[in-house]
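Yeah, one chain of the complex is gone here, protein chain that is, but the others are all in their spots.
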Amino acid sequence: MRVVHYLNQFFGGLGGEEEANIAVEVREGAVGPGRLLEQVLGDGSTVVKTVICGDNHAAENLDSVMELVVEQVRESQADLFVAGPCFVAGRYGVAAGALCAAVQAELGTPVVTGMAVENPGVDLYRQELYIVDSGENVADMRAALIKMAAIARKLAANEDVGRPADMGYIPRGIMKDEIVEESAAVRLANMILAKTTGQPYETELTQTGFEPIPAPPPVPDLSEATVAIVTDGGLVPAGNPDGMPAIASTIWGAYDIAAVDDLEGADYEVYHRGYDNRHVLNDPDRLVPVDVLKELEKAGEVGKVYEQFLSMTGLANPLANSRRIGREIAESLKNAGVDAVILTST
Amino acid sequence: MAQVTAVTPVARMVGSNRVVQGKGIVYPLGDAGLDPEEEKDLRRSIVKQALEALRSEA
Partner (left out) sequence: MKLTLAIHSVNDARTGSGTRLDGGMLTVDVDELRDAVLQDRRLQSVDVEIASPGQPCRIGVVFDILEPRAKEPGTGSDFPGLLGPMAVAGQGTTHVLRGAAVTVVDASQEPGIASKMMEMHGDAAQASPYGSLHHVVVVPRMIPGTPRHVELNALRLASVRAAVFLGSSALDLEPDSVEEYELDGPWGKAGDGLPRIAYIGQVHGHQMVVEEDERILYGSNTEGMSPLTLHPNEWLDGAVVCSYWVMRVESYFYQNHPIILELYKRHLAGEINFVGTVATVAASLEADRNRNCLLAAHQARWGLGADGVVLTKYGGGAPHVDMGETARICEALGMKTVVQVSDSSGDRRAESAMLFSYPEVDAIVYGGGGDIGWNAAPVERVIAGTAEAGQALAQMTFIPAQALCGATNQQGASKIQAMVY
């Protein structure tokens, strides 16, 4: 295999933190850990180019470093791009992840990297990349490279990489169905028996942790504010003009309520299979409370009800999709001068 | 943003900062068991709670 390898200034032998600003450079052949990489890859594999860059330089000039790395991999007709392993070095890990992701996306060349689980590069890139769990200890370089090489060989041969625990990479969080020997009932019984008797057990899914979201400041005087209604309950005008799907919508719609004081069931439909829609169809204000908000607008308690309500279908929606829709809705409302939002969720 | 929902654990899990208790999954701001005027009173009180949440520090 022809390999392009990325190292930071430390592993590239240029120096420690004091050299972190050193600019990117390209060397012919293997450097430092690259020699070990050639060895564990075997089969006459060679590191044809080594790209070395200071951690700060990479962090501050990521786009140009990415461009350069992609170009090097392309020019060298490499079969594999390897970055690191980076252990706990955070800036190194983030750069390695970004470079691997760029090479993978632009060239489709197999990529692999390695990091300690706590490296910030892991959270950013685990879903996209095979990141070997290198541990924290630089002395485990060889072990990490052996795992990276095993994954690289499978990627190069276009084979299934296998399970995280078997191959030593950090779970990417991608789910694949498999038919197993034991029914769910047997697995449940095994697990409760283990958990109640103090034996080890392995959960089949690790829960997602959510970062706290900084709360926006309050809007003390709503009588001066424009308030919008947003819902994930799938309410759309009759005829469903945007083609809202009844599950996991990838779209959101904005529907005019400027001249409406009370939503009538006959004018609306619900596209959401996750709850019984009949009550909302009987009176859509139960989901999108236009009637009382317009009253409060007339009473002066609310400055203005935004002229549209925004709607999407939340049911079984992938998180990445929900995040994108959330961003788009927030941006659109912000640009329209909306000060506050009431989101209604089913 | 204030979020009105009858499934507050999910809102809290994802980090929603201003969560207001809705009535039911099938009608976050209603109650088919009430007569129309009572139901509107309920809806008004939930919307007012949402407005109060928007006016207050989260």
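By written order: A and B. Residues from 1 in each chain.
Assume a contact is a pair of C-beta atoms (placed from the backbone, for glycine too) under 8 Å apart; a residue touches a chain by one contact, two chains touch by 3 or more.
Since this is a predicted model, take the numbers as computed values, not measurements.
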| item | value |
| --- | --- |
| Residue in contact with the excluded chain [from A:R2, A:R27, A:K154 or A:R187] | A:R187 |
| Absent-chain contact - pick from A:N21, A:Q77 or A:Q127 | A:Q127 |
| Where the unshown chain meets chain B, residue by residue | 6-10, 13, 21-26 |
| Chain A residues that touch the omitted chain in the full complex | 127, 161, 163-164, 171-189, 191-193, 195-197, 201, 203-210, 247-248, 273-276, 278-279, 315-321, 346 |
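Operating definition for what follows: only the chains that are shown with their structure count from here on.
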| item | value |
| --- | --- |
| Where chain A and chain B are represented by their mean Cα positions, the distance between them in whole Å | 30 |
| Chain A - residues contacting chain B, complex | 210-213, 215-222, 227, 230, 233, 275-280, 282-283, 285-287, 289, 291-293, 295-296, 301-302, 340-346 |
| Chain B residues within the chain A interface of the complex | 1-7, 10-11, 13-18, 22, 25-30, 32, 39-40, 43-44, 46-48, 50-51, 54-58 |
